[in-house]
Structure formats: C-alpha cells, structure tokens
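As you look at this complex, bear in mind that one protein chain is not there, while each of the others sits in place.
Entry: chain A
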Amino acid sequence: QQQQQQQQRRHYEELAHKSGFSTEQIKNLHKRFRQLSGNKETISRANLDSIPALANNPIKKQIIDAFFDKRNQRQDDEVGSLEEIGLEQFLMVMSHFRPPAHKSGEEERQAARRQKLRFLFNMHDTDGDGIITLVEYRKELLSKSGAIGHQAAKAIADAAMLEVASTNAPHMAPDDFYEGITFEHFQQILKGLEMESRMHIRFLDVDTTTMRCGKATS
C-alpha cells in the first residue's frame, strides 16, 4: 500500500514536470479522468462524447478531436490521431490551458502564447498539412454556428481569408494563389487578442481546495 502510494507520487511528479501542473492539480485531474473513463486506464472518443453538457457545444467534434490529435502532445512533428489517450496525454492537452504564471518574463509569455496559438491552429488545420486552406476555413465556420447558412458562412470565410492575405502578403500579382493561412500568418492576425491571458481555465490556477471536480453527469 505504501509502496503503491510512493509509486503514484513519483508518477505524479514526473507528470508534473512534463506538463507543468502541480501535483495537487494532477491528483484532481486524475480523479476527473477516472470518472470520464469509467475507472479504466484510457479514455476513448465515446467517453468524451457522452458528456451531456458538451451536447450543446457547436464545436464539440473539434474539441474532442483535439484531445486525440497527436500534434497537441508536443512531441515534435508527429501527425495523426490516437484512438485512446491515457492520463499523460490528457494532461498534456490540458496544459495548454494553464494561465500565465504571475512572475513570468517576456520570453515565457511569448512561448506560452505560441503554444496556445498552435493548439488553436491545429484545431483548424484538420488535414494536418500546416496550412489552413479556404475550404477548411469554410467548413469550420459552417459547423461552428449552426444558424449561419451556407452562403453566409462561405462569404464570411472568404472575407476573413482575404483579410489574412491582405495583411500578410500584400503584394500579390493577379495570378498568384494564396495557399492558405500558415502558422506565422495566424499568429499575426491574432496578435491583438492577447491569447496568453484569455485562453485559460480558471480552476487550474486557484488552490485546489476551491476546485470542484464535478460529477460525470454534469
């Protein structure tokens, strides 16, 4: 029993080192993981699908896909998707939503920003080729807010793409073709949004005593 606990603690510490969470937070997240997976070792897509609260979310599929996307595991250049994820992968994905540390230097903040934007980018870039093409953008807009019709989504996507192109590649001859939004362009257009302070989940920051690891039937 004691040895088991020690082993678990070491496991947590290792995870903490990799993902950047504290051991307390990992313990709680592990609890939630077990709830979602039904006390098994891995989570499959079906487990995440069955969360009732997610049903109303227009980008549910993309969120779930993001958990199983290899690119979000921060292991360089692996593409493709996993079938099931274990605790470590779960934590790696969650770590994208850590709030910025209070005393972080400029570099750390930039790195965090880059990481979060990369996560977003991967969500849009569904075929994994490193660019968001117009087709992908349109599809994503269409699914995002169901009430927008085909035409509207197409037009908005076109306008948005045009804006990106205009800001990033201003001088193009009439015959040039703008392939799509690369990661650099993506960073450029979203630089006004201050991702590092907006893209985070609150509870990962506060003391775990105030954290509510909710029920699976939430």
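Here is the rule we use: a residue touches a chain if its C-beta (ideal position, glycine included) is under 8 Å from a C-beta of that chain, and two chains touch if they have at least 3 such contacts; residues count from 1.
Criterion: contacts and distances are computed from a predicted model.
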item: Complex member absent from the view - protein name from UniProt, among "GATA amidotransferase", "CTLH domain-containing protein", "tRNA-splicing endonuclease subunit Sen34" or "Sodium/hydrogen exchanger"; value: "Sodium/hydrogen exchanger"
item: Identified contact with the non-displayed chain, of A:38, A:128 or A:149; value: A:149
item: Absent chain, residues of chain A that touch it; value: 29, 32, 35-36, 48, 51, 53-54, 56-60, 63, 67, 94, 97, 99-100, 102, 120, 123, 133-135, 141, 144-145, 147-152, 154-156, 158-167, 169-174, 176-178, 189-190, 192-193, 197-203, 205-206, 211-216, 218
